[in-house]
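Every protein chain except one is present and positioned as in the full complex.
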Amino acid sequence: MEWPAVLSPAGPNAAQIAQLFWILIFVISLVMAVVCVGLAAALFGSARVRAILTDKRTILSAGLGVPALILTVLLTYSLILTRNLSSPNGPDFMRVRVTGEMWWWRIAYLDNNGNITLSDANELHIPVGKTVAIELDSADVIHSFWVPQLAGKEDMIPGRRNILRLSADKAGVYAGQCAEFCGGPHALMGLTVIAHSPEAFDDWQRGRLIAPIAPQNELAIKGADLFLKSGCAACHIVRGTAANGQAGPDLTFVGARLKLGAGILPNNRGTLAGWVADSQAIKPGNRMPSYPMLLPAELQAIAAYLEQLR
Amino acid sequence: MKDDLPLTAEMANRFPARHAGSKADLAELEKIWCAPKGWQFFTAVSNNYIGFYYIATAFLFFLLAGILALLMRVQLAAPAQTFLSPDTYNQVFTMHGTVMMFLFAVPAVEAVGVMLLPQMIGARDLPFPRLSAYAYWIYLFGGLSFFASIFAGLAPDGGWFMYPPLTGRIYSPGINADFWLLGIGFIEISAIAGAIEFIVGIMRTRAPGMSLGKMPILAWALLVMSVMIIIGFPSVILATLLLELDRAFNWPIFDATRGGDPLLWQHLFWFFGHPEVYIIFLPGAAMLTMLISTVARSDVIGYPLVVLSILATGFISFGVWAHHMFTTGIPDVTVGVFSAVSTAVTLPAGTMVFCWIATLAAGKPKFNAPGLFAIGSVLVFVTGGLTGVMVAFVPFDWQAHDSYFIVAHLHYVLLGGMLFPLFGAFYYWAPAFSKNALSDRTGKWVFWLMFAGTHVTFMPMHIAGLMGMPRRVYTYLPAQQVETLNFISTCGAFLIAAGVAVFIVDMIRNFRFAPGGGNAGNVYGGGTLEWLPSGLYSTRSIPLVTSRQPLWEDLNLARNVEEGRYFLPRSATGLRETLMTSPVFATPQQLLILPGPSVWPITAAVFTSGFFLLLTIQAAVLATISGVLAIIAIIIWLWETDRPVALKAADIGGGIMVPTHVSGVMNHGVWATITLLFVFGMIFAMAIFSLFFLWTNQPKFWMDPPAFTASFWVFVLGVASLTLSLSAKSLLLRMQNANLTAGALSLAAILAIGAQYADYTGWQAVGLQPEASGQGGIVYAIMAHQASLLLVCLVMAAYAMARAFAGLITKPASVLIDICSLILTYTAAQGLAAAVLTRALATGG
Partner (left out) sequence: MASWQKANGVSLILALLLIAGCTEVSNNQNSADDNSGSYSGLVAIEALGCGACHRIPGISWPQSDVGPALNHYGDRGFIAGVMPNTAQNLAAFIQNSTRYIPNGAMPPIPMTESQAADISAYLLSLQTAGS
C-alpha cells in the first residue's frame, strides 16, 4: 500500500494542506492522550489526583481554556492558509475549464480571453510549475473535482462557476475522482491529471493543436467510415472529420489517453473494442449504449480507427 | 400563585404529610389509569405504553438500517463486486442514512423522552398524551411504509441529503425521490409534536420544588433538543415542500437555468441538518451524564457547566451549517466565520467531557455494563470530536470533505455521542420497565463487541479517505488499493452486528415488559425520581423535590411517596390528572386534567399517513379523501378532549387548593399553540430567506412585483382581518356572547382569504407564473403556505362556531377562543408580511 494520496502531495496546494494535516494530527493526538490519561486517573488514580480532577478550575482550564487557546492559534493559521490557497497567485497562470457531466469530464483549454483553444475529455494535461486556474462548471447535476495529490476538492454546481487554482511541482500522472454523489455510476467517474515538464507540455500542446492525421491503413479507413455510419458521430466529435457530436467526450485524440471510460479502464485496441461493444457491462448506467449489433469485423475496424486517433 | 416564586417554607413543611393516603384512593388511581384491555390496546395513550412502543419501533428501524449497512459493507468488502447493483446500492446507502437519522436516531431520543421524562420529573404523564399517541402511530405507519419502498426498488436514491438537481424532476423522474420528500413528512410531524410535548411538559409539569436548577440533565437536554427541533425542522419542512413543488409542478426553485439555485437547497437542508446532529447528540450526552453520575454514585460535578454547555451547543449549532458547504465556493469571509464557529462548538463539548471525568473521579465508578458503555462513549465520542475539529479547518476539509474520512468522523461522533449512551441507557433503565434486569454480564459482552467493532470498522476509513476514496461509491477498483482497508472495515461491521445480536438475545431472555409495577426496580442505584416505586399512574403521590438526586438525599422518600404522603395522592376529579407547576420554581399552579385512551389519535394517524402515501403514488383524489378523514378524526378527538369540569378547584394535598382550569397565557394549550406558531413562523422566515437568496443570486431572472399602490385590497383586508382576530378575546369578555365571537373569528378568516386572493390576482396581473422562474416558484410557494394556513383557520373557525352553537364555549374567557384568535392573528400577520416582503424585492434593488 502506498502512502495516502492526500499525504503524498505533488503540488504546493496539496503540500500546504498535508502540512496542516500533520500539525492537526499531532495536536489532536496530544488532546486524545490528555483525555485518556484524565479518564484513567479518574478511574484508577489516587485520592489526591482525583481531587484535582474534580476541581472546577481543572474542568474549566482543560475543557475550555486550553482548547480555546489552541484552537485560536490553529484557526488563525488555517484562515491565513485558506486565503492563500484560494486567492490568485500572480498574473502568470493557465486557464482551463472542466465541466462535470454525468459521468465524465469535458475539458477545454482557454486562452487569456477565455476562448477555447483546445477541447478534450477526461484527461487534463498541465505544465509543471505553472498555476492552473481551473474553471469548474456543471452540465447537469453537482459534481466535485478532486485530485488529492494536487489540491483539495471544489464542487461543480449548475449555474455557478468555481475556480480551483493548483499547480504540480513534479511531472507525473495523478488520479482524481468525482467526489460529489452524482447518481448512477458516480463511483466510476475517474479523472487523470498529467503533469509534464514545461518543454514536454509545449510539445504536447503543439501536437494537439493540429488535427490528427487521417487514417492510413485499410482497416482504420474502414473504421472511420463505420464510425460515421454507426451513429458514433451523433454524440462524439473527432476534429477534422464529419463527426461533430457534442453530447459525449471529444474523441479527437482518444487513442492517446492513458485511460478509457473516464479514468478507469486501460486504453488499447482491445479495451476500445470491448468498450464500444458493451460499455454498459464495464460502467453500468453510463450514457453510452452498448453496440452488440456490430459485426466482428466492424468492431475490429472501429477499434483500429479509434486507437490511431493520437 | 401567579408569580413564579418558590414554595413557601410553611407549605413545604406540610410534606411528607402525617396521614398516609387511603387504600380506596389507590384503587381509584389504578382504575383511572388502567390500560385498555384486549384488542383495544392500540387506543392506549399513556406514556408507559406509547414510550415503550416508540422505543421498540425505533430499535426495529435501527436493526433494519443496520442490515442495510451490512449489505453495503459486503458489497465493499472487495473491489468491483456485483453483490449489489449500482442502483440498488444507491438506494441502500440513501436509506441507511435516512432511516438511521430520521427513523432511528431522532425518534429514539424522543422515545427515551416519552418513556422516561414524565416519571423523571414527577409527572403522571406528558401534558398531551393523545398527541404523543398520534405522533407515535404516524411514525410507525409512515416509517414502515417508507421503508417498504426499498423492497419494491422504489426507495429514494439521491442520498439522505437529497441535493438537487440530481433529485429534481429531470434527473430523478421516478417516484423514489417523492418517497423521501413525503416520507420524511411523517417524521417532521411527529418530531414537532414531540417537541411541543416536551417543551410544555418540562416547563410546566415538573414535581413541586424541582426548580430549573434541580432538573435532571436529561430534562435539560430534551428541552434544548425540543427548542432546536422547532427552530431546525421548519427549514427542512420548507425545503422538502419546495423540492416537491419543483418535482410535481415544475416550479424551478432549485433550477439554475431558470432563476432558481441548487445551493439554496443546501442552505435550507444544512440549517436543519447540522443542528439535527446535536438534536441527537444532546440527549445522548445527557443520558451519558446520568449514567456516569449513577455509576460513580456522585452528583454531576459541574452541573451548571454541563447545563451551560448543553445550552451553548444548542445555540452554536445553528451557526455551523455552512461547514457542510466549504467546497461549494462560498465566499472566503463566510467560510472563515463558519470555520471559526465550527471550532467553537468543541468548547462546550470539551467542558462536558471534563465534567464527566470529574464526576467519575468524584465517586467510586463501577465497571458494570452501563459504566462500560459510559466510559466507552466518552472515548469514541472524543475521537470523533477531534477529527471533527480537523475538518472544521477549511483547507483540510477541502481534502476530507465527501471522502471516507468524513464517514469515519461522523460515525465516531454519532456512535459515541448517541448509540453507546443509548445502549448504556438500555441496560441502566431496563429494570424500570421490565420484570427482570438485563444481564450485566451479557451487557459487557455487548459492549466489548460493539466497542471493538466500532474501531475496526471506522478507524481504517480515515485512511481510505486520505487515500482518495470518496463517499457514496457503490464500488472501487483494484487500482485504488483500498481493498485491504475496506475488508477490515467490513469485518468490523460484523463485529458490531454481533454485539447487537448478543444484545437482542439478552432482551429476549430477560426483558419482560411490566408497565403496571412489578418491575426489577433500582438495580443500579439511581437517585432520580424515575426510580420511585410506580404503577401505571406513575408514583402514588408526587414528591416535593429538594435536591438533584432526591432518592440519595432522602432515604425515606420512596416510602413516603408510596404511602401517598405527598402531592396528589388521589384523583380529585375522577379523571387522569397531573400537577401543573410554574416554569422556574415549579410551584403548583393548576390541576391538569389529562385525556385517557381514545381511538381517534390512531385513526387520525392512519389517515394522515394515508394522505402522504397516496400523494406519493400520485393518487390525488384518494389522498384528498384520506386528508379530509384525518381532519375529521382530529376534530372529533378535539371535541372529546375539550370538556369543562364541574369542580373549579381541587385540594392537591396538604390543604393546597389549585384551580382545575386556567385560561390565558398560563394555559398549557396556549403554550402549545404558541410553540406551534413559532414553527410556522420559522417556516415563513426560511421561505423569506429563500426569496432573498434567489433575489441576490439570480437577479437577471427577477421581474418587478405588483406596485404597493396596486395592492390596496391586500392590505385593507389583511389589516381588517388582523384587527378582528386580535379583538376576539376582548369581544368575548365584554359581550359575553360566544356566537358573536365565533362569528367574528369566521369573518376574520374570510377577510384573510380575501386578502390572499387579492395578493394572488396582483401577481397574476403583473404576469408572474410559478413555472416561469425561481422568483415565480418561491412567491407562489409562499402563497401556497399561506393558503394552507388559511385552510387551518377556516377549519378552526368552523369548529369554534360549532362549539358556540353547542353552548360549549366558556365565558368570560375561553381557551378555544384564545387559541383560535392566536392562530388567526398569526395568519393574518403572516399574510401581510408576505405581501410586503415579496413586493419589496424589486429589480432596482
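By letter and in written order, the chains are A and B; residue numbering begins at 1 in each of them.
Heads up, the rule we're going with is that a residue touches a chain if its C-beta (ideal position, glycine included) is under 8 Å from a C-beta of that chain, and two chains touch if they have at least 3 such contacts.
All figures in this text were calculated on a predicted structure; none of them were measured in a lab.
Engineer: Specify the residue from the set B:147, B:233, B:303 or B:494 that touches the hidden chain.
Structural biologist: Of the listed residues, the one touching the omitted chain is B:494.
Engineer: At which residues does chain B meet the chain that is not included here?
Structural biologist: Chain B touches the missing chain through residues 67, 70, 74, 77-83, 475, 477-478, 483-484, 487, 490-491, 494, 497.
Engineer: Residue-wise, where is chain A in contact with the chain that is not depicted?
Structural biologist: Interface with the chain not displayed, on the chain A side: 260, 265-275, 277-278, 281-282, 292, 295-297, 299-300, 303-304, 307.
The working rule: only the chains that are shown with their structure count from here on.
Engineer: State, to the nearest whole Å, the distance from the C-alpha centre of chain A to the C-alpha centre of chain B.
Structural biologist: 40
Engineer: Would you mind writing out the residues of chain B in touch with chain A in their complex?
Structural biologist: Within the complex, chain B touches chain A at residues 85-87, 90, 157-159, 163, 165-166, 171-172, 256-257, 261-263, 301-302, 305, 327-329, 332, 335-336, 339-340, 343-344, 346-347, 350-355, 357-362, 365, 375, 378-379, 382-383, 386-387, 389-390, 393-403, 463, 465-468, 470-477, 479-481, 484, 698.
Engineer: Give the list of chain A residues in touch with chain B in this complex.
Structural biologist: Chain A residues touching chain B: 1-2, 4-7, 14, 16-17, 20-21, 24-25, 28, 31-32, 35-36, 38-39, 41-43, 45, 49-51, 53-56, 58-60, 62-64, 67-68, 71, 74-75, 78-79, 81-83, 85-86, 102, 136, 140-142, 144, 146, 148, 151-155, 157-160, 162-163, 175-188, 264, 284-285.
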